[in-house]
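For this depiction, one protein chain was excluded, whereas all remaining protein chains were kept in their positions.
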Amino acid sequence: MSKDINEDIKWAKINEDVLRSMENPRKGYWLAIAGCLFLLAFAVVAEIYQYNVGMGPANLNWPHMWDLYIATFIFWIGMSHSGTLLSAILHIIHADWRKPIYRFAEAMTTFTLMTAGLFPIIHIGRLWNMYWVLPYFSDRGIWPNFRSPLVWDAFAISTYLTSSALFLYMGSIPDLAICRDSAKGWRKKLYTVLSLGWRGDDRQWRHFRKAYLLMACFLIPLAVSVHSIVSSDFAVSIMPGWHVTTFPPYFVAGALYSGCAAIITLFIMLRYFFRFEDYMTIPILEKTCKLTFAIAMVWTYLNIIEFSSVWYGHDPIAKELLLAKFTGPYAPYFWAMIFLGSVLPFTLAFEKLRRNIPAMMVVSLLLNLGMWLERWMIVTPTLSLAYSPAAHDVMWPSWVQWFIVLGSFGWFGLLFLIFVKIIPSVSMYEVKEMIFHRRHMAKKDIAEVMHRRATDKKPASETPGLEGA
Amino acid sequence: MSNKVNRRDFLKIMGWGGVGATLAGCDMPTTVTLEEGKEQVTSYLVPEEYVIPGVGVYYASTCLQCPAGCGLHGRVREGRILKLEGNPESPVNQGKLCQMGQAGVQTHYNPDRLTRPMARKGSGLTPVSWDEALSMIQSKTSGLAGERFAWFTDTVSGHQAVLMDAYRESIGSSRHYVHEIINNSVARQVNQDMLGDPQPHLRFDKARVVLSFGADFLGTWQSPVHNAVEYATFREAPRGVLVQVEPKMTLTGANADLWVAVRPGTEGVFALAVANALSAKDPARLDGLPDKARQLIRRYDIKKASRITGASGDHIVKVSGWLAERSPSLVIAGASAEGHEHGYDTVAATMLLNIILGNIGKTIESSGTFPFPQLAARTGGTKDLIDFAKAVDDKELDVVFFRGANPVFTAPETLGLKEKLNKVGFKVAFSMFEDETTRMADLVLPMYSPLEDWGTHVAAYQPGPSVIAIQQPLMQPLYDQTRGFGDVMLSLLKMQKAAGYSDYPDYYAYLRDAFSAMPGSLKNGASDDEFWASVMQKGVLAVDTGEGRLSANVIDFDLPENPAKEGAYHLVPSARLGMWDGRHANIPWLQEAPDQISKVVWDSWAEIHPNTARKLGVKTGDAIKITSASGTIEANVYVYKGIHPDAIAVPMGQGHEAYGRYAKGRGVNPLKILALNTEGKTGELAHHGTEVQVSRTSVRDAMVQFGGSETQMGRKIIATVTADVYERTEGEA
Amino acid sequence: MFNTLQLPSGHITHCGARFVNRFLTPSLFLLVFSALLVLSAGAAHAESVVPNAVPPVGTHDGDDVPQPIEFPHNTHVDVNKINCMYCHTYARRSPVAGIPPTSKCMGCHSVIATDKPRIKKLTEYWENKEPPPWRKVHDVPDYVHFTHEKHLKRFVFDNEGMEVENVSEVCAFCHGDVKNMTVAHKVKPLNMGFCRRCHEANEGPFDCWKCHK
Partner (left out) sequence: MSLSNILEDWSRYRKDREDGGFHDYEHMWGMAIDLNKCIGCNACSVACYAENNLPVVGREKFSKGQAMHWMRIERYWDEPDLGDDRISEFNQHGANFIPMNCQQCNAATCEPVCPVAATYHTPDGLNAQVYNRCIGSRYCSNNCPYRLRFFNFYSYYEDAWPAPLEMQLNPDLSVRDKGVMEKCTFCVQRIRSVKDKAKMDNRPVADGEAMPACAQTCPTSAIVFGDLLKHYDPDTNAPETKVTKMWRAHQVELGKPRQNKQNPELRGYRVFEGLNTDPCVMFLERVREV
């Protein structure tokens, strides 16, 4: 098996390569921005229309009170989880291959949350009163209903967004200092402010690491709880197909799944566009793919649990709904979801395919489509075919919903494109750490030194410095 | 008129702002004005002591949405009529109201009301003043040979009818055509011939078994609300059994314990077969019947009847069993029985069953003699329509006054009424809306709505104690240029210099006087003013009709041996509670209220049996073409098993070419393609006797229907128990 | 590895605690306390006039509303001692207080002060058979269903020790000191907080559907 990363790569080259990605954009970049803006424009038009006219043109109806908006909301929330997985979970379990790719994954977390957070606002009938969900002191003495999962959502998402944004920012401070040191003009000023006076001295590093670890530990339960809370939007309800006990782990697994798939997509795109072949290497891609495959299997397992618990359960209506999903009007989408979510990931089990970048690009996109379908299949069939037979109805979303859903991809893309030009999308200092680490791991003595440091509390200055940063 | 304006001052509309009337609810910031001084408040000039702003007051009146004459209580607040409820004092509806009655406010507030008189100048109608309009009438009618004038109306009664008669007589005409497409003229004739009372009182509440041949008594037959009130008692323990025999399931059929589909036109055979089965068990039942009737009954044994009607023999046995066991029973016949060329005989056969079962005098009671024949209802059906078309075609009429009826809409195309009407020199429409007939008129007189006008009404079907129902204005007229019918009639009578009418300034004064002139027995010693006030308060005036006796003549009637034409599709123009004959198509509430059976809204549809659907290769929602000898209509189908495979049912009421924004251009009118067959003995239109061809079209899945699943999917939303369980648990209660 | 799972063993800075203890808590306490003081002082102030009632707190600077006739409330209420409910007669039996019918004005003013210009204007309206187009001063949003009837019952008719002559003091809870105004103008906010505080102080109902239907 080849190495994760070329250990002989020069640190200066790392700086050079990464900083190159942040230089003045080329034509392709502007085209991509234009494309995203174009998509976003659709959403803006649709949203203005919807704001003025009401939720009717979106083809929301009785009983389809929710539809694509909520499905897409869960989709984006789910995607956000992988950033945390890579940066926090893999961080504390010392999987250092994450280092070249965690930065953009973390950025993805923040931006998907920023996208997801828009959907509850968009889908609300009177969005100008959105803030009533938040508890604030008011003359009228009214508070939100703390029993409602939607209120929990509001807390969970805003906490998660704040924390992940902080985590992203904090983790990139040493890199921002590098940017500051090599930037000119307005950029220099910008990075001077952003890097918060980072000098890279010993004390700063010590505090930095503590804070970073603390944040990582904080983020992990947060990430798990956020999607559990989102799942409780459904799980605490009484409706067949929603009232499922396994929903929290199911949602979290689905979230990690779609997140990993999205990481593969972005991985490949960044690798291609910014020539990050040295850092985003095939072995790392393979590892990510294996991780995705594992999660896919967990997801499949939970899916089977969900179906079988309905099947063995007492609730005939839930059973009918499940059968309707298998055979009813939503069957094509349902089976597409099963195929894309549970069958297609087996391609990840083959090394040959894993190493084939175009194939992985296609597969990752399809996996994401599958996960989006999954969310839709959770939300909509239950609305269509629940308890009251008189309210059984199938309604397909209208252009308004589709435009807004498409626009959300434009919005996410736009944020991400801005990000890659402002914050290094590969963590320079951690790649250096990784290389340094790998290079010396071979030599037992260094490993011993490190071991001693951890246990004997020898001063950190004994270890070879990282003054190169 | 000034007198009346003062009288009505209490009904004046108060300022909107004063009490926040239109509440454009929930704060899009633009819809709430909170700035001080933006809204106006208007006070009364002189207060009426019992009117309190912000508090609703109830006034009694009468519902004119159909001819049943239910009593109303109207809730009035700040001079606006807000809601109609049933008047508990009225023996007709006993405080209840159907959907059409509830929607009376939307007739009144309809945005498509006519607001000013219009006269035809050239091809179009142009506004004229009332004075011009009345003088136009005067000039057209002066010197008119008497019989060249005619009234063409729907059911009318009370003092309006008196004034109409007076006017007609002042010209010297005897022509008054009364047209109702939803009628029971044939049954009235049979009742008259066999019982000696055209409209006896039916006691559903006393009956233990009701066998109904196409009489949709819960929906559109006679007095639906009253029937429903009695039906509730009928269903209480000991619970009565309802059997409905008809080709297309009506609302009543949907509530039947046993719904029997028969081939169109074979209801009489079913009735005779039931009589046959009854006599087989107990031959004494036929004692005293004339030979002809016995022969008829013997002609249909169960097997034969089952073959002809298409109903299972078991059903005939079961029905006769119930009728034999439980007494008294009630057999009635409605539209689908009457509406054939042999309709009279079919109805007579059902009445024969009543006689055999001894129901006369038990569940069919005499309605007595109404003491004011001049106020009684002028009823009619479709014979008058046919006669009218003929008279028009023969150029016998120069001046026709239309009121209520809309013959251009309801007449079959083959009658050619629309073209023939051009032969009438001067057509006057007393109308609230620009309907199809009003559009053809030379002079359009905009009327007050029923909630703005005075009047008295005597329903044709008087259940229980007979009453004169009082109509009083619940609101100040919405439009200055509209007038009350009675007021216009008085003006015209004054112009005619008819004796006895010159003293009345308006219709209100006339009515006051008419009530003062009522016999003292009705007043119970009250002064005229007290009597008037009490009548106004109660909304009805009960009159004693005395005891009457019904005869039980078995008349001579005959039924074709096999009245059905097998293998042909029959068009059933079904009446539905809501649209009625189409007069309510302009009421948005009723357009949006799903049909009780098919749950279709805002449209027409065709009901077909799954057999037929399979033959045509269509499913619910697809459109089919229905072609008769006189035209074609296209409608989406509703496929279900509540219809005989030989029948295609299309509801009446839609397919207006005019009649305002809610009615116009919506659905199809099945009446248009009816063949011009007439009932043999009465000359009424045989509206169920049209044969049609059907074919599929390319339109698919285009029906707007309420509701998802057609079944409960085994979920216990509605649970059903059998009657013996009910008798066990609640029999004593 | 550089990182280990050891958690920071440092201590919270004293500076933060000092800030909280010495500045934040006392100032918050002071703020709340003084607010309570102000509120209760306001409440205690009006206690004497209407027994068993805590008047609502709040002020509002309303616009002057031009009326067709500049009706002098002060002359009628303060000088001539006419009870509010004499003219706003519906208040005790209806949700709305109502504007007196023109005939009521004319009941007195066909003989009293007929030469005054305002009365002449009124007479003109009366003779034209049209009521003066008054403008609404006190208004609540359309989704608020306030009822005068119940409030008068609570504060006037069911209120032991309350003199009906003092009804203007009760009206003043929400309408301000109308008896010293000429044309009425809005001096109370009449918003939900205003209502809520009064309902809290007087133990009024807290069911949303009481007012919002």
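Here are some notes:
Each chain carries a letter (A, B and C) given by its place in the written order, and its residues are counted from 1.
Basically, contacts are C-beta pairs under 8 Å (C-beta built on N, C-alpha and C of every residue); 3 or more make two chains touch, one makes a residue touch a chain.
Remember, it's a predicted structure, so these values are computed and weren't measured experimentally.
Looking at the complex as a whole, the chain kept out of the display touches A, B, C.
Across B:R116, B:R294, B:K418 or B:K599, the single residue that touches the chain missing here is B:K599.
Of the candidate positions A:Y387, A:W402 or A:F436, contact with the hidden chain is made by A:Y387. Here one chain is not drawn; of A:G125, A:P221 or A:G313, the residue touching it is A:G125. Within the whole complex, the absent chain has one touching residue among B:K281, B:R700 or B:R728, and that is B:R728.
Contacts to the hidden chain, counted on chain B, fall at residues 13, 19-28, 31, 77-78, 80-86, 93, 95-99, 101-103, 105-106, 109-111, 218-219, 224-225, 228-229, 231-232, 235, 239, 241, 244, 249, 251-261, 318, 322, 478, 577-578, 588-594, 596-597, 599, 601-603, 609-611, 640-642, 644, 661, 666, 704, 706-707, 709-712, 714-723, 725-726, 728-730, 733.
Across the interface with the omitted chain, chain C contributes residues 141-143, 145, 147, 149-150, 153, 206-210, 212-213.
Summarising the interface, chain A meets the missing chain with residues 53-56, 59-66, 120, 123-127, 129-130, 132-133, 141-151, 154, 233, 236-239, 383, 386-391, 393, 395.
Criterion: only the chains that are shown with their structure count from here on.
Chain nearest the geometric middle of the protein is B, using mean C-alpha positions. C-beta contact counts were set side by side for A-C and A-B; A-C has more. The distance from the centre of chain B to the centre of chain C, with each centre set as the mean of the Cα atoms, comes to 55 Å.
Centre-to-centre separation between chain A and chain C, using Cα means, comes to 53 Å. Chain A and chain B have Cα centroids separated by 66 Å.
Shared interface positions of chain B, i.e. residues touching 2 or more other chains, are given as 26.
Residues of chain C in contact with two or more other chains: none.
Listing the residues of chain A that touch chain C in their complex gives 91-92, 94, 138-141, 209-210, 212-214, 217, 433, 437, 450, 454, 463.
Interface of chain A with chain B (complex): residues 126, 128, 316-317, 320, 387-393. Across the interface of their complex, chain C is touched by residues 17-20, 22-27, 32-47, 52-55 of chain B.
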